[in-house]
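In this view, the complex is presented without one of its protein chains, the others remaining in place.
Take a look at subunit A:
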Amino acid sequence: MAEVLVLAELNPAGGGVRKTTLEALTAARALGEPSAVVIAAPGTAAGIKDALAEYGAATVYVAEAAEVDEFLVAPKAEVLAQLVQEKSPAAVVIPSSPEGKEIAARLAIKIGSGFLTDVTEIAADGTATQVAFAGSVIVHSKVTAGTPIYTLRGNSVTPEPAAAAGAEQAVSVSVSDAAKGAKVTDRVVEQKSSRPELTEAAIVVSGGRGVASAENFSVIEGLADSLGAAVGASRAAVDSGFYPHSFQVGQTGKTVSPQLYVAVGISGAIQHRAGMQTSKTIVAINKDPEAPIFELADFGVIGDLNTVVPQATELITARK
């Protein structure tokens, strides 16, 4: 069976691989037998090898060196390109984070391939599905040059275990000077949150301009916590200073595709729809019955969020 290389993405907060890696391993099985690639600081692979094997990695290539983490993107692309040249895989699948897409881009140039970003599905013949124009168009695409490279959008494939050997194979790492141009001097966490990460969460509760103040976002957070959800915000809410930019869902923010998306006090401008339109189930709570968000909603409540949301939070908490 053809080998498919899957780049493992680590949880930035520490503690294992991101769910997107398991999704990528699952999606890669359509094309062949997945092998995981760990390109990270020394001592990383030991803690994640079992999870990679559980989700189908026949081989786990371990390329550990301090310098792959000290410089932005380029060293990882270089190591991955070396491995592609050595193993001639049928394809490469990478989780679709900002870094993942940039690694894919550099890899494409290095190995003379085409690449497709933010795919939501990969078929056995290599055809990938993508969502274009704020979720309004579904596109099927193919890579027509070289070894196909895909980046898989988070939450679009359900990770399924498929135990495999996970045989560890060390890869020697030599990073060229050219790849050491952009040095990462610090990694700063400004918002520590016990909530799930926005792009990975099964449920997202977002607030918009209707929330009316930064303080009142506690109403949104309350509902989110009762559901075990991530909190998001519309651009209008972020621009008004109600919530930090890193939680912005939309065209110029994050794209999310959870099982449930609850839009509270969000009118549903194209800017916002672009980031959440592919969510499985959408609920809207808004006092304006004409708000365009209702066109997308599977369930809508026309009402004052300050009444409806705290009540719903109480009811959900009471059910537990």
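Basically, a contact is a pair of C-beta atoms (placed from the backbone, for glycine too) under 8 Å apart; a residue touches a chain by one contact, two chains touch by 3 or more; residues count from 1.
One rule holds for everything that comes next: contacts and distances are computed from a predicted model.
Chemist: One chain is missing here; what is its name in UniProt, given the choices "Electron transfer flavoprotein subunit beta", "(2Fe-2S)-binding protein", "Germination protein" or "Fumarate reductase subunit C"?
Modeler: Not shown, but named in UniProt as "Electron transfer flavoprotein subunit beta".
Chemist: Where the complex has a chain not shown, which of A:Q85, A:S174, A:S218 or A:Q311 is the residue touching it?
Modeler: A:Q311
Chemist: Would you indicate which residue among A:G16, A:G32 or A:G303 is in contact with the undisplayed chain?
Modeler: In the full complex, the listed residue that touches the missing chain is A:G303.
Chemist: Of A:A27, A:A77, A:I220 or A:V256, which residue touches the hidden chain?
Modeler: Only one listed residue reaches the unshown chain, and that is A:A77.
Chemist: Of A:A2, A:A41, A:A167 or A:V184, which sits in contact with the chain we cannot see?
Modeler: A:V184
Chemist: In the complete assembly, which of A:S141, A:N216 or A:S240 touches the absent chain?
Modeler: A:S141
Chemist: In the complete complex, which positions of subunit A touch the hidden chain?
Modeler: 12, 72-74, 77, 98, 101-106, 108-110, 113-118, 127, 131-146, 178, 181-193, 197-199, 203, 227, 245-246, 251-252, 255, 259-260, 270-271, 274, 277, 281-283, 285, 289, 294-304, 307-309, 311-312, 314-316, 319
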